[in-house]
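A short write-up of the structure that comes next.
With one protein chain removed, the remaining protein chains of the complex are shown where they sit.
Per-chain numbering from 1; labels A, B and C assigned in written order.
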Amino acid sequence: MNSIGKFFRVTTFGESHGFCIGVVIDGCPAGLKIDANKIQNELNRRKPGQSSISTNRDESDKLQILSGVFNEHTTNAPICMIIPNNSTDSGYYEKNWMNPRPSHADFTAYNKYGGQNDYRGGGIFSGRITASFVMAGAVAKQLLSETLGITIIGFTSSIGGISVPPLSYSEIIRNTELNKVRCPDNDTALKMIQAIETVRNEGDSIGGTVDCIALNIPVGLGDPIFDTLEGELSKALFAIPAVKAVEFGAGKKFSEMKGSEANDPFMILEGKVITKTNNAGGILGGISTGMPLVLKTTFKPTPSISKPQNTVNLQKLEETVITIHGRHDPCIVPRAVPVVESVVAIVLADHALRAGYISPVLEEKA
Amino acid sequence: MNSIGKFFRVTTFGESHGFCIGVVIDGCPAGLKIDANKIQNELNRRKPGQSSISTNRDESDKLQILSGVFNEHTTNAPICMIIPNNSTDSGYYEKNWMNPRPSHADFTAYNKYGGQNDYRGGGIFSGRITASFVMAGAVAKQLLSETLGITIIGFTSSIGGISVPPLSYSEIIRNTELNKVRCPDNDTALKMIQAIETVRNEGDSIGGTVDCIALNIPVGLGDPIFDTLEGELSKALFAIPAVKAVEFGAGKKFSEMKGSEANDPFMILEGKVITKTNNAGGILGGISTGMPLVLKTTFKPTPSISKPQNTVNLQKLEETVITIHGRHDPCIVPRAVPVVESVVAIVLADHALRAGYISPVLEEKA
Amino acid sequence: MNSIGKFFRVTTFGESHGFCIGVVIDGCPAGLKIDANKIQNELNRRKPGQSSISTNRDESDKLQILSGVFNEHTTNAPICMIIPNNSTDSGYYEKNWMNPRPSHADFTAYNKYGGQNDYRGGGIFSGRITASFVMAGAVAKQLLSETLGITIIGFTSSIGGISVPPLSYSEIIRNTELNKVRCPDNDTALKMIQAIETVRNEGDSIGGTVDCIALNIPVGLGDPIFDTLEGELSKALFAIPAVKAVEFGAGKKFSEMKGSEANDPFMILEGKVITKTNNAGGILGGISTGMPLVLKTTFKPTPSISKPQNTVNLQKLEETVITIHGRHDPCIVPRAVPVVESVVAIVLADHALRAGYISPVLEEKA
Partner (left out) sequence: MNSIGKFFRVTTFGESHGFCIGVVIDGCPAGLKIDANKIQNELNRRKPGQSSISTNRDESDKLQILSGVFNEHTTNAPICMIIPNNSTDSGYYEKNWMNPRPSHADFTAYNKYGGQNDYRGGGIFSGRITASFVMAGAVAKQLLSETLGITIIGFTSSIGGISVPPLSYSEIIRNTELNKVRCPDNDTALKMIQAIETVRNEGDSIGGTVDCIALNIPVGLGDPIFDTLEGELSKALFAIPAVKAVEFGAGKKFSEMKGSEANDPFMILEGKVITKTNNAGGILGGISTGMPLVLKTTFKPTPSISKPQNTVNLQKLEETVITIHGRHDPCIVPRAVPVVESVVAIVLADHALRAGYISPVLEEKA
């Protein structure tokens, strides 16, 4: 359903062309100072119209906190946040909702809900729903940062096969936000931007990958057998529309490796047990090792392209052709970076609470 | 924790060197005829010692059904099944449990449980726990097959970079079980076997990938936003030790594709809406499209290798070297095939029940 | 936490003196026509200031639907509803929050949340939170009525020991809303009103009981072992502040009965199996029998009384005396009637969905 998490529990609501997009966080510890500007900043990183390469739809995405914050601090009561919608033109959808857009959720939603779903702008299947992840993720980031010093860094690692070269964590942290594709290597960024502009001019779109790293993770997050850190993260990441693959550490490369190459030997550094390499991506047996968490998500190209496409009319059961109008991102990857970070933050906050690394009351009040 | 599923709920218990490996299924509809031989057959597909390329440990893995089956039919009451353990020699572990094996769960388990975990044979982190998935999966397969005609087919798609060529579903169904690596192309299988034998002789191990296809899936399985079919499947798949990446449909290839290549156009075939291609792997918006479900899992090489490896002694906090003895699979992939199928079956059964495609009582009794 | 239900899942948010009281319903089937007036009417039945015997606080309790309803029908997407707060004067609480009101949640909330809870008007522990139950319950009632013809009837069965005599279901349905205490027997109602006026004049309050009946329940709602209908209903009913006892059918009287008196013999009426008596209150083995569901809840007297009371100052750890000012109900029971009905409706809707008696799509759209 529309909830995730056991202790830091996130419930989303709202539709693309409805009144608002919203989220309820249940279980956030009491006593966390909430900086609404930081939440708004994260929303701004995700919102459309940030640059020449994204859609120019105007969505102000103005945060409203409806509950759960008292004297600028959390109370452990549910935190409800919304961003009202505006600038919605549902004309295209009213005319075309019987003609499902290829590789969108139109067809499955129509079937699952007997045509009762809100099809305007994709309804709850719109990428706009990820604004709710960002609001919740921004709170989770503040929680993780305040209590455990955890930093979560996402970046565009490839677009259309153009990949970032290996970089240090500090380079990634320093450079990611310096260009409009959120690629921490500037030369690669320029090539990516060119690739995006090319497909945009063709009326096409392009896929890519977002990597995410989390630093200062304590040993011991994640539960066997089913609630592994990989399992819980991947489940949450697949909630992001367009994600079609999730990898941890060496990920798919493991399939070509030998054990002697893949295994991460243990060693001692400054009295602490670490691993020499981190092919595991910071997770063994589903549980965090204390090494950086490293994961990669693959995004399919935005299915909304302006080229004519074959589809069917569901009412007449006839084949037909559609041309999607509207202002769509030729590449969703750069805007997806804060969304991936947010989802990772939500899962880590939940597991840090489960494992007792964050207590339900952060700070006693006088 | 050790449970998964909402309606078809699977709870595992047991340790590698304890009394047994067991599973409880809660929520299986009443009136399903249970063929215990089919469950035993699936256990046999997973069990060690099947062929020259797997471990020669002798584990008889004899099924016992403790509850939930009455007159050879399910009753909707919890089904508890166990396989008693035998042939366990814990000597290595008693001597070495303070020296975590690289890329095993030894280190994280020790830290998470304050050294209280059952370390013998890896305890609950052993690959042996997957026998519980197979028992539950065998019931799920019978349920899906009986009610919806769903077929689930896993196969070895690559080992150490040696990949199977594209094959039709019928070739895959026909050929997969004909060789000991469960690769549906015989020439590729021979190369894979050779690769495994090479690493075995080197005291090393090797990774690979298992693909899984499910046919006859109805439209509409999976729930937005968080309980997507991709998300729920991936969470369950990461419960299999050694899985480090999960992809759906074109998976990672999406990152290099354009929308015009990636999109699956809708068309009509025999009065039914299908897609011309199936890059989506049978899932759009987290919901099944009715096309075959297609997914790929990457397995890291077995971390148990007989080459000497660097590690640390956790008690003395000193670096040390270990050599792992014991009978280990040089490549876990072939034995993982029924495990992947089982996990997929469990998740599909759960979602078919949630969506109302399978009713809680299959058949009224006189 | 702040959610209940598995398929019809209700999450509450908001505080007594915060911006609003709100609720999210997840899992409501698609295609239910939503009559917002009916929801508003239920809110009006609960809201304060209805009559001379309840508080004269002015809370307009005006419904806003933020999501999940499209073309006046549900879509299966989460339904978020709020009522904005107004008329809040937090002066008393700002001055006295260190002096917990006896038999309120002030003391436990202060301790559990380290003083970080929103204490104004009781925060989330206020009876005002039950407006969220009423919003969700009103949707559940429409769902149960539309699909299964279920009717849910609550009434005041006793106040301060003044009890309603046995009445037929039709008398209860006809008469309950005719007086301001919601007692279906008018003579008893007059005595109850007098009792309430007496305690109000004394600056005191008084307890009572609310009975609830649900008609047209199908056989088979409720699950063994733990998700029994009694268990699930009671858990939900204890979410209503001030409820301290829950009974089903003959309830507490069973403790004085013999089996031969208590057992409900089966018989056949118009081809249908029914029981001659209904001491079971419509539930056997945790599962509905098809007979009317009958339950009773006991409400403690409102703890807010204007008499001076002994308490302690939590900061100084000194004993002190408080006098609670403010506009409080001398008897909460009459206003609790729609709340009890709502909670029962929520649980029944959830179980009707679990058991497959209500399908996830009520009606296909053209």
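Simple rule for what comes next: a contact is a pair of C-beta atoms (placed from the backbone, for glycine too) under 8 Å apart; a residue touches a chain by one contact, two chains touch by 3 or more.
Keep in mind it's a predicted model, so treat the numbers as computed, not measured.
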item: Identified contact with the non-displayed chain, of A:I25, A:A250, A:V273 or A:A355; value: A:A355
item: Interface with the unshown chain - residue positions in chain C; value: 1-4, 12, 100, 102-105, 107-109, 111-112, 124-125, 129, 158-161, 199, 202, 204-209, 219-220, 222-228, 230-232, 234-239, 241, 243-252, 254-268, 271, 273, 275-276, 279-281, 284-289, 298-305, 307, 309-312, 314, 317-319, 355
item: Positions on chain A where the hidden chain makes contact; value: 6, 77, 224, 355-356, 359-360
item: Chain not shown, touching residues in chain B; value: 1-3, 9, 11-15, 18-20, 22, 24, 26-27, 30-31, 66-68, 70, 73-80, 82, 112-118, 120, 123-124, 315, 360-361, 363-366
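The working rule: only the chains that are shown with their structure count from here on.
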item: Farthest-lying chain, centroid of Cα atoms versus that of chain C; value: B
item: Most central chain, Cα average position; value: A
item: Centroid spacing, where centroids are CA-atom means, of chain A and chain C in whole angstrom; value: 39
item: Distance from chain C to chain B - Cα centre to Cα centre, in angstrom; value: 46
item: Separation of mean Cα positions, chain B and chain A [Å, integer]; value: 27
item: Junction residues of chain C - those touching two or more other chains; value: 77, 360
